[in-house]
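The excerpt is restricted to a subset of chains, each kept in its original location.
Every chain is named by a letter (A, B and C) in the order it is written, and numbering of its residues begins at 1.
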């Protein structure tokens, strides 16, 4: 028996963890160049937030012997929705059970995606309240815009590499209610799904799944932070160029999602996207998935003239595969 | 007995009608300067759409002896939601019954707001499919960007004047599930609500209600169209200046909603907002209403140095009150 | 006997001095919010530069008991031109003689404008060479873009108030070769010149002279710093709003010069313009002065909807006249 996918159960991506073999370098990138503020530090982890992020932190940087994704946290739309989704994940055999949470994060339900990415669902979170010296007269802004670096406003979305896009996608649709807004197929190659862009809200995508052409499992393609202003991607590229951060591609705009992208590698080796607009916002409640074929791929990848380097974009992820270490090297020039 | 407000029942603002005493002038503004495309014409009405609007039309311009709002159409998130909301509106005594719809619009349920604005709910709509010559290689784009004028991407939101903000707001919350994201109160004046910014989705607001300081009922403050790119508001101001369209205020950014505004008057006399960013997007499922006081009003109105003219911004709406005719006069210089 | 005005004798505005009664506050504004870098400090003065300024410094901040302009320095196009212009100034009775210069500045010829503004001409200057840690891989950039604040690229122009615009203008044309690109006259009021926008190069203006409606002499209207990117003026307005810097007007674009303006008051009380584009660049060697009448003033002042406050814009300058102290008050919120 097939049931209709659940709707309106997940609210948004609330927090993400990145592992880094160069915590000091990664911190320099996120705090000095991107101007994120530290809100806590515990053991090997530093907690950071953008100035409009709603909660205690959006990014948790954890020292490790390799780069890669830690746990990605999704907030549900209610306490009940959390229980329902936990049950659905258990029924699907993906649940790893309840946790006691983290700094600023209450009880969570942990699970793995079919491809092996660690995630969790949460309802109880600590809303960020700025101390007096960081308050903004713009009252919808949880803290005032930093004078340091070129600060993104909030964490935006995550893009995962997967060995089987379809399996990952279908499970997330069925258990969590993600809608697939756009996908790429290889029609000439039998219709294999190369990528899927999924969302639980009006963003064009909050999670993407792209085929890992190396066949690896559970890797991160990128984590994205939102400027919402196209010019800021140009500014960010300039700062990365001047301060030793390797630029992979952009600024340009993808045809897929109409997202204004700039891809760079933080010093720990994780790919970071800076997102210069809001992409296409999707309001139709019965939106049908838009399917791109590899034959349309040129426009799908970039509306302007950008090329996404084949030596990295489709094969490099974190954790880094053996042999890929030399592809990426950001050395901050402080 | 008080019940919890409904959630996830309305999807978005799907279409809006404007009455105009100068149909030719209004058409010039929307098609020549803003580059919207005509999709139908029937009796005294012309149907228009922005190039990324999802449906047959977003704007219906209707010749009339005065400016003002016609019917505003909201799409529900499902066919069932439409039935439920119709029942709730009937129970609240606001329903005006089912209609057979319009060009591109199926059966609707008509109602009036407490302040007398005509609205309708709809589920069945005609999705726009571009003819071959208007198709875009950017597949999420329903039609390609026009080469005419400075085209906004989609209709964004509506702002209504009301004689009683609180009554209008509470009814829309209770019957339709609007959330009030921000409001302005006059604390020194007893706490009267001066304005409320409401949404059924992730937009910072899709409907605003502002106090009509003239005491009139059922008037339109403005209808907004979305560029999503701040520079385009500067471009639009320049074109309005050059082509005889009266600019009221902007480009600047409101503190409220963080929306990048440009207010102009179309030749029929209706105030139109061009919206240069996406404003603050709201993802928290338990977001608490942000309350501005009149004491914060300076930042609330504009983050930059713009002033909103007291002789028009707080008192001029459409239909135009007697004595206000001379405040506004856009004469296209073609 | 009238001789043709000299051409090609002055190159550009090389340095400017501002007096400030709040050196600490002014320094915070220029270094923390605008990200200018200090290059020297001597007695009561601090020397600052933007990251693309060509010389040792562009701005010299000097502690004083009042705000106002210090000496403005113009660089000539050659050593010989300096001698010729010094002779012309002497002949006009304006010369104050040779000086031994300043830090980074060689021998100068000092003079006063007819309205009493202190200026100097210079040929020998110290070109800025960045230390290794501040070098940019963008080789035309004299030092890399700071990560602090929102840094303008270079000092752009100066705007002076004068009790007699015409006298000031004609002298500068005749002795120094300034061309008047645009001017405003009051045709209904007998043709009095209200303002003149003058240049020695391709910039639309490098010096402006505006009528001081208070009748005072020798005051500064504003000193301008160049972003060259319109979005940065919007960003600067936001930061000023958040950090306690008073915004007078903008961001918007003047009709005159097509300059993208944002006017703010630095904590010392001097008006500073942030300049978000390059304005109209003028290449015609026989360009005729464009004359605006007060009747065109609306477009002359702003292409968008900005209003320039009558209580400050046309009457407030530095040094501050008695009674104007309360008009302006920037208190950095650090």
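Operating definition for what follows: a contact is a pair of C-beta atoms (placed from the backbone, for glycine too) under 8 Å apart; a residue touches a chain by one contact, two chains touch by 3 or more.
The structure displayed is predicted, hence computed values, not measured ones.
The copy number for the entire complex in this file, given 3 shown chains of one sequence, is 4.
Going forward, only the chains that are shown with their structure count from here on.
Interface note: subunit A and subunit B, two copies of one sequence, contact each other through mostly matching residue numbers (shared numbers exceed half of all numbers used). For the pair subunit A and subunit B, the distance between C-alpha centroids works out to 32 Å. Residue positions of subunit B touching 2 or more other chains: 230-231, 299, 303.
Per the touch definition, subunit B reaches subunit A in the complex via residues 7-8, 11-12, 52, 54, 75-78, 127, 137-141, 181-182, 201-204, 228-231, 255-258, 277-278, 280-281, 283-285, 287, 290-292, 296, 299-300, 303. Contacts from subunit B toward subunit C in the complex involve residues 230-231, 234, 237-238, 241, 247-253, 260, 262-263, 299, 303-307.
On the subunit A side of its complex with subunit C, the touching residues are 32-33, 133, 136-138, 144-145, 147-150, 229, 231-232, 238-239, 241-243, 334.
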